[in-house]
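All protein chains but one are shown at their positions in the complex.
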Amino acid sequence: MKNDDLVICRCEEVTQADIKEVINQGVTTMNEVKRLTRAGMGLCQGKTCGRLVAGILSGETNQPLQELKPSTSRAPTRVLPLGTLSKTTQDDD
Amino acid sequence: MRIEDHPILGKTERRERITLKVDGAAVPAFEGEAIAAALIASGRRVFRYTAKRREPRGVFCALGRCTDCMMIVNGQPNVRTCVTPARDGMVIQTQVGRRGGEATHDLETENS
Partner (left out) sequence: MGKSEIYVVGGGAAGMAAAIEAARAGAKVTVIDENEQPGGQLFKQIHKFFGSGVHRAGTRGVQIGRDLLKEAEEAGVKTRLNTVAYGIYPGKRLGLICGDHTEEPASPIIILATGASENALAFPGWTLPGVMGAGATQTLININRVLPGRRALMVGAGNVGLIVTYQLLQAGADVAAIVEGLPYIGGYGVHASKVRRAGVPILTSHTVLRAEGDETVERAVIAQMDEKWQPVVDTEEVLEVDTICLAVGLSPLAELAWMAGCRFSYLPALGGWVPVHDENMESSLQGIYVAGDLAGIEEASTAMEEGRLAGLSAAEALGHLSVEVAEARKIEVRERLAALRIGSFGDGRAIAKRELLRAR
């Protein structure tokens, strides 16, 4: 297996090649990588692949890791069965 | 393989013996233990096949975060078996793809 065929985002099965491709097209931020490849959009919401993607982005674009903030965290950060949202209580007790 | 007697933790406290049905076969388990534990104890390591590349996945984080251990449980897909307690008579199936489907040796017959 060529190294670039390596799966990076386990949930969405996004490979190193997929990520490098969008970087070659000019992408420089974690958010863009996520948006264009779906890496980090799967069921685990990037918990497993986040650092790996940052490492690749850093290596390919020469940006140090401290300049690559993780992609934006939006609710829900956990798997949420659709039915549960319709039964939300804001009762503070 | 189950650890029955551990040098530090001592003898494993056991709850009631139950039976799960996994891809049609009977698998012994203990009431309330993580489904994944019973499956691993029975020798199974492949829990699902991925949507795109049809690759096997099993327990990876064991904490309910990575979602690699998901199987179809009592008809419901995407159940994280490492954090879901086993109950007697549960029907468990290897999940193929995202929404789930019966896994067979011939993957072309699965519906997705």
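All chains are identified by letter, namely A and B, in their written order; residue positions are counted from 1 within each chain.
By our rule, contacts are C-beta pairs under 8 Å (C-beta built on N, C-alpha and C of every residue); 3 or more make two chains touch, one makes a residue touch a chain.
Since we're looking at a predicted model, the values are computed, not measured.
Trainee: Can you list, in ascending order, the chain B residues touching the missing chain?
Mentor: 1-4, 6-9, 12, 33-34, 36-37, 40-41, 45-47, 55-65, 68, 82-83, 85
Trainee: Given the full complex, what residues of chain A touch the hidden partner chain?
Mentor: 1, 3, 5-8, 10, 16, 45, 47-52, 65-66, 69-70, 72-78, 80, 83-85, 87-93
Heads up, the rule we're going with is that only the chains that are shown with their structure count from here on.
Trainee: How many angstrom between the C-alpha centroids of chain B and chain A?
Mentor: Computed value for the inter-centroid distance: 26 Å.
Trainee: Which part of chain B faces chain A closely enough to touch in the complex?
Mentor: That would be residues 50-53, 55, 57, 60-61, 65-68, 70, 78 of chain B.
Trainee: Show which residues of chain A lie in contact with chain B when the two form their complex.
Mentor: Listed in rising order, the residues are 7, 10-11, 13, 42-44, 47-48, 79.
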